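The other protein chains are all here in position, but one chain of the complex has been omitted.
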Amino acid sequence: MSKLPIVRIENLHKKYGDTEVLKGISLEVQEQEVVVIIGPSGTGKSTMLRCINLLTIPDEGRIWLEDQEITAPHTDVNKIRQRIGMVFQDFNLFNHLTALGNVTIGLTKVLGMNKKEAHEKGMWELERVGLADKADLYPAQLSGGQKQRVAIARALGMDPHVMLFDEPTSALDPELIGEVLTVMQKLAREGMTMLVVTHEMGFAREVSDRIIFMEHGVIVEQGPPDQLFYAPKHNRTREFLWKITELYGKDRDNAAPASG
Amino acid sequence: MDELIVFLQRVIPDFIEGTKITLQLTVVALALGAAIGLPAALARVYGGKWLKKIAVAYIELFRGTPLLVQLFVIYYGLPDVGITLSRFGAAYLALGLNSGAYQAEYFRGAIQAIGSGQMMAARAIGMSQIKAIRYIIMPQALRLALPAWSNEAIAMVKYTAIVFLIAVPDLMTKAKLIAGRYFNPIPVYITVAIIYIILVAIATVIMRTVERKLETPGLELETERH
Partner (left out) sequence: MDFLQQFGFLVYYLSQGLGVTLGVTAIALTTGLFFGTILGLMRVYGGPVLSRFAALYSLVIRGIPVIVVLFILFFVIAAFVNLSPFLAGALSLGIASSAYQSEIIRGAIMSVPPGQMMAARAIGMSRLKAILYVILPQAFRLAIPPWSNEAAIVLKDSSLVYVLGVPEILRRAQYVSARTHEPFIAYAAAALLYFALTFLTNRVLDAAERRFRLLM
């Protein structure tokens, strides 16, 4: 007996001009599952994530969010996106707003919360990512790691049912990666459903329930971390994991976690 | 020296009157320019094919022709096609339309300087495009455009001077009348020049103060004159 998946993707296709970026992706993500997606760059990982919240419109295939088919015509995309949190590689914090403002703008302008409620909730979300003391700083005054944690708080503020992370640590200096991964790990432990594109193999092994290896627009192989790391079925998976561990170092677990 | 004092005593009331008109022209033209320029910029960036074309045509036409010619088309030309405007009406319209075209470009530059990630992030938390423009893009764009807009505001004090050619009673018109009465144009125009410098200096101080007040870390952009 399996429960209703949070996200279900069926035969997803996407073309840009003549290049087919996604060539039939099918995938289910269960509640509280943490799925890590790996694969060479240009493979369509970002495109797939953006299809899930319809920032990119699929050409073919269907996507369900819980019991709703979001690829059905006349879907209210703005309603859908409120249930899906997204964290970008380059943060995309709103530059004219403070850390707190970044979290509350969606609460007031999208969810229609009043200022006081939004303020409280915003502070609580910043607390969750350990940045309550930075509430009044602007993005330009934050470090990369802090920016990404604010971006996570902004997404969490909308009470999403699932969170998408698109290489959340790739733009960070190595010493700042740990604090972001720590926050993500905490989220996973709290039971958040997460889809994470990342090359942080330490995180993948420790935190994820399943790893998906994608290449050239298709899912080559997927399975529990141990299986992919120690007994991959495909040569390409093995080669890629070799390369990636070499490139990014075996473990990031030693990287300093966020203090406080 | 006495002569100078007598001269000044006689002309100061006229110059004060003219200055009031000049400032009035400046403020109205800027406001009108913003009211036209902002929608024009939005149309140029976010509009559909036709809206975009109309915005581009307006902007390029008014930036590509002299203000004086625009003033003449509006004041002398439009009555010919059935639109007759007062001197002030024509002056406001010419200055406003002209400034609107430049302001549109400053706003557009600012909007386009905001990375596409901002729009994407806004849409990702469920904002509609309109809301994203209203709450995320515009606040940043206005701040980015502020230095250019300030320069426009300061320069507008000077641009108004040409309206004397349709006899709007501004500083220049007063100067011309006084020069005619006293037969010596040079000191009169130098006095007017000094008044303009003072007005421009005051406008500069005001705008720089506003800029400092509205400063947001990480939101800055460079500017040019027109």
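The first chain written gets the first letter, and so on, giving A and B; residue counts start at 1 in each chain.
In this section, a residue touches a chain if its C-beta (ideal position, glycine included) is under 8 Å from a C-beta of that chain, and two chains touch if they have at least 3 such contacts.
Note that the structure is predicted; figures quoted are calculated from it, not measured.
Trainee: What shown chains come into contact with the chain that's not displayed?
Mentor: For the complete complex, the undisplayed chain touches B.
Trainee: Write down which of B:7, B:46, B:88 or B:189 is the residue touching the left-out chain.
Mentor: Hidden-chain contact among the options goes to B:189.
Trainee: Out of B:77, B:117 or B:218, point to the residue that touches the absent chain in the complete complex.
Mentor: Reading the full complex, the residue touching the unseen chain is B:77.
Trainee: Go through chain B and note every residue touching the omitted chain.
Mentor: These residues of chain B touch the chain that is not shown: 60-61, 63-70, 72-73, 76-81, 158-162, 165, 172, 185-186, 189-190, 192-193, 196-197, 200-201, 224-226.
Here, only the chains that are shown with their structure count from here on.
Trainee: If you average the CA atoms of chain A and of chain B, how far apart do the two points sit, in angstrom?
Mentor: 46
Trainee: Across the complex, what residues on chain B touch chain A?
Mentor: 114-115, 117-118, 120-128, 131, 135-136, 139-140, 143, 216-219
Trainee: Considering the complex alone, what residue numbers of chain A touch chain B?
Mentor: Within the complex, chain A touches chain B at residues 53, 55, 77-82, 84-86, 88, 90-97, 105-106, 109-110, 138-141, 151, 154-155, 158.
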